[in-house]
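Here's the structure we're looking at; comments come further down.
Note that this complex is displayed minus one protein chain, with the remaining chains in position.
Going by the order they are written in, the chains are A and B; count residues from 1 in each one.
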Amino acid sequence: MKDKRHRLDFLIDIFPFGTAPFIILMITLFASLWLVFHPAVRKKGNLSLWVFAHMHYNAYKKLAPEFEKSHPGTKLDLQMVHITAVTSRLRSAMWAGIDVPDMVEVEISFAGTFFAGPVEQVGFMDLKPWLTSSGLYDRMVKSRFAPYTNRGKIFGLPHDVHPVMLAYRRDLFEQEGIDLSKVATWEEFAEIGRRLTIPGKRYMIQLSDSGHGHIETILFQRNGGYFDKDGNVILDNEIAVETVKWYIPLVAGKDRIASDIGGGVVFTKALEDGYILSLLCPDWMTKSVEDDVPRVSGKMALMPLPAFEQGGRRTSTMGGTMLGITEKCKNKELALDLTKMIYLNREDLADRFRITNIIPPYKDAWDHEVFREPRAYWSNQPLGKVFIDLADDAPPQYTSPYIWVAKMKLGEVVASCNIYYSQNGEKGFDEFVRLRLKKAADDIRKLMRRNPF
Amino acid sequence: MGKKALLIIVYLLLALVTCVMLTPMLWLVAASLKSKEDLFHYLFFSPRPSLANFRLLFSDIPFFRFLMNSFFVSGMGVLTQLFFSSLGGFALAKYEFRGKKAIMTLMLATMLIPGQVMLGPVYQLIYHLRLMDSLWGLIIPGMVSVFGMFLFRQSMLKIPDDLLEAGRIDGCSEFRIYWNIVLPVSKPMIGAFCLITFMGAWNSFLWPQIILHTRDLATLPIALNQMVGVYSREYGTVMAGTVLSVLPVMILFFILQKEFIAGLTEGAIKG
Partner (left out) sequence: MNIRSAKFFLLQRKAAPYVFLSPFIILFLVFGLYPLVKSLILSFYITSGPKARIFVGLDNFRFLMGDRDFHTAVKNTTVFTFFSVFLQLPLSLGLAMLLNHSLIKGRNFFRFSFFSPHLFGQVFVAVLFGIIFAPQFGLLNRILHFFIPQIPSDTKWLANPKLIMPSIVLTSLWMYVGFNMIYFLAALQAVDRDLYDAAHVDGANAFHRFLHVTLPGIKPVAVYVMILSTIGSFQLFELPYVLLGQSPGPDNAGLTIVMYLYLKGFEAGDLGYASTIGWTLALGVLVISLLQVRIFGMWKREA
């Protein structure tokens, strides 16, 4: 008994804080020891590349050994980073000057935000000299440089074109005696839509009733957009007004012909059941549709988008990725070599097309026969060719450091116009749309005016 | 009749609230034990519980490392804050000295200002001190807690001065008085402080988000937040991670329940 008390007193003398703190002390000691023996790995390899798309990650991983063999002494550090994390991690890395990757793929909606501040401060390398000297600039779909260009410098190499077509249930339209591919204008399309739509059971097309995703696609088709090539806000121009006025009645109100179902299981069922008859479909989306809705194989078809006026543009663009080389990259030549390998290699691009259905912006690769292969899922259409035929017509998406703000603002406009139209219909709708667009555009302009850089 | 009926109603209401409080937690545990196939079939527990999610945590994701990071940062934070705050609280409670009032007013004033105001400058400071992207960059800025200091001051005021004098007569240095006399007597407040501080450091999100870049250095809130994006459909894994992340605080609370509640309410009641 007496001995036991002595032992405890000894402990209290050494560490008088109590039991709980003592436990915490032990755990902390254990954790520190573990961390000392398992130090955090900061930089593996001497060329780091961050990607956010699973498919890209898998594709590049396959090419890594070949690259390392042809460039002895190189160790490629390929990191898969979640898409939202890419933006925040990249930005804070660039500011802190720590852990900046040598190369990184950035999604189109966020790329512009990295061009903020004085142009010397932009963390990406200007690729224009390399593109012009190597002649590559003319071998690519030019409009795809727009989203990654700022103040005359090209900060990213486009990964894709992503032309948009209309994917539709060919069989269900044929049942109604309609060959949709003969439809050339949106007006005809909407008219058919009004005939075929049965509220609650069948909708002509899947279109989002909130957010900027689908409406911006239509805007681009009509030569509209968020910014013009000089970076001025054009969100409230006539094209935008007309587009919003045209779009909202399709998705809102009792006469709508569009349904805003999301993705995943719900989408699968909707397409199988014919709940939606068509959807806006860029090349990458054809893969998701094939994977998610296998049951309609052979019943689907693709057609160029209906135009807004006779002879008008029949495609648009949705989504995109750029590859950027950061200023912090120590061996830019090495990075450019890797770029050539993963973005400009004909065979790899063909392989990747087989897996992802994405056509490259690199025209020299287009004559590969893989693009002409007929696809059973899409009623034996040559998937690559139909998208390639539209590629040169893909509209440019001009960007700005405020691109993300602009997209959010457009989403707000769509949401509020949706509510207005559902409650009031056409009454005063024109004024309302103009007002909301102007407010959104002015907000962006206000932000831009404050920017002294 | 009235009294018994009232009692039953009270119990029913309490039971209802308990259900509301505990159901999400039950669902959390259940989800973490569901295998991939059963994820969408059973609402709560599946008849075939599996530890697959937990295994995935440690094989695919360096979850153990994140656990260690969190333990290190939180534990070190608690220990340093405990030492400095109790020491400072003792100084403020039992000593009179020049500038005491000024220091106390200054401290009080800073408590009124929300910490987010300092986010930017401290970020720049950490950068200049080369503590960026390191676990110490998380620990050092928080090493002194004004709130904790006042908590200790409050509880140490009650220590009878005779005790301290007796120590001095025995020839103890001031530090020994703190170490051997004051601390053992302050156990309840120490317990409360430990829990509050540990919880704060363990659940901290904003700071690590800004300061840490390297993936290997992430603490649990950061890691789990990133997992949500990647595993949004296979939520079983995310739930498993969440279970492991909240367990330590739960256990600590279980041990320190009484002290915590006493310490928390003391400030409020005594005013």
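Criterion: a contact is a pair of C-beta atoms (placed from the backbone, for glycine too) under 8 Å apart; a residue touches a chain by one contact, two chains touch by 3 or more.
Note that the structure is predicted; figures quoted are calculated from it, not measured.
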Option touching the unshown chain, where A:94, A:349, A:365 or A:388 are the choices: A:94
Residue of B:75, B:88 or B:191 in touch with the missing chain, whole complex considered: B:88
Contact set of chain B toward the excluded chain (per top definition): 7, 10-11, 13-14, 17-18, 20-25, 27-28, 31, 39-40, 43, 84-85, 87-88, 90-92, 95, 97, 100, 103, 107, 110, 112-114, 116-125, 127, 140-141, 143-144, 146, 149, 168, 171, 173-175, 178, 199, 202-203, 205-206, 210, 221, 224-225, 228-229, 235, 238-239, 242, 245-246, 249-250, 253-254, 257, 261, 264-265, 268-271
Those residues of chain A which, in the complete complex, touch the missing chain: 84, 87-88, 91-92, 94-96, 113, 116-118, 121, 210-211, 262, 264-266, 408, 411-412, 415-416, 439, 443, 446, 450-453
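One rule holds for everything that comes next: only the chains that are shown with their structure count from here on.
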Chain centre separation in whole Å, for chain B relative to chain A (CA means): 39
In the complex with chain B, residue positions of chain A that touch it: 12-13, 16-21, 23-25, 27-28, 30-32, 34-35, 38, 40-42, 79, 82-85, 88-89, 92-93, 96, 98-99, 264
Chain B - residues contacting chain A, complex: 65, 68-69, 71-72, 75-76, 78-79, 82, 127, 132-133, 135, 179-180, 183-184, 187, 190-191, 194-195, 198, 209-210, 213-217, 226, 229-230, 233, 252, 255-256
